[in-house]
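The structure follows.
The complex appears here minus one protein chain, its other protein chains still in place.
Right, chain A next:
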Amino acid sequence: MQRSVSLWAFALVCLLVISGLLSLVVGAMNVPILDSLLLVVDKTFGANFSQLQEYQEVVVLELRLPRLLLAIFVGAILAQCGAVIQGLFRNPLADPGIIGVSSGAAVGAIVAIVLFPAAWGSWTIPTNAFIGGLLTTLLVYGFAQSKNGTSVLVLLLAGVAISSFAGAAIGFLSYFADDASLRELSVWQMGSLTSASTANLWLAFTTMVLLMIAFQRRAQALNALLLGEPEARHLGINVEQLKLQMIILTAIGVGVAVSCAGIIGFVGLVVPHLVRLATGPNHHYLLPLSALLGAVLLMCSDLLARIVVQPAELPVGLVTVLLGAPFFLILLVQQRKNWS
């Protein structure tokens, strides 16, 4: 088991590096491949190998690099949050997007964009996205909670209801929005990594690192929770506290991801699944490997989004949904026999 985990981790790191380099050199503008790579070396070590023009440097360093970094951070955050939410609800169909958390965060963010764009400076949107995400998580969780544990059916239906409600709220807000906010708003809903900025990157990076540490420390407790809540309690875990912590942490994660990149669906659903197929449900391995695969997946999706309709580009959220929705249906079919 340990060995296969190390192998997978190694393979994923290789994939991450390869797709990272690809993202750097491929795009609408033709920039010499070797020089693009050398430019990164130059900037890291202070050398001067690259022969790029200044405008080409701008494309590589200020457009492509921040974007691929944001893809890594957001992908890692979403995939880990997905793994945690699935463990917490003890259900493989739970995902921050499907149960409505992302929509909630988006409503929070859009309220900020339309109604009070500059209330707390650049923190306005992330804060609001976080509050929106947290409220919806608690709401959905509260609805799905019953004497017999968490009801999947209620969970998914509450997710549907909340997503529709969020859709209506967003529609309502767009009706009153001015042109500038409208543009920002539509980008948000479809998910896009174009808004990568230094502030965004730092926020996403810090969140990713903090979540990784916080989740990993609770990996054993999350494993025990898979046995069932009473069983976890008998193993000495403060289950209520653990659930609350996990919910708040995921809300922070999803809130930050949404505020940096809008709604990006299905990464949190698909990634933990694939990892479980490879190495099993043990959270000690599941969480870091999900983070890696999430980063790879989102980066590749973004690459795809940038090259399929060159020189224009698709919102990356569309790509992940196009890839993820069929996958979700397959899962649903597999689960069907457990429900009937």
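A few remarks follow.
The working rule: contacts are C-beta pairs under 8 Å (C-beta built on N, C-alpha and C of every residue); 3 or more make two chains touch, one makes a residue touch a chain; residues count from 1.
Here is the rule we go by: contacts and distances are computed from a predicted model.
With the options "Nitrous oxide reductase apoprotein", "Glycerol kinase", "Cell envelope integrity protein TolA" or "Heme ABC transporter ATP-binding protein" in hand, the undepicted chain maps to the protein name "Heme ABC transporter ATP-binding protein" (source: UniProt). The hidden chain makes contact, of the residues A:R64, A:R276 or A:R306, with A:R276. Note on the undisplayed chain: of the listed residues A:L235, A:I248, A:A278 or A:I307, the one touching it is A:L235. Think of the hidden chain as still there; on chain A it touches residues 87, 90-92, 220-221, 223-224, 226-228, 230-231, 233-238, 276, 280-282.
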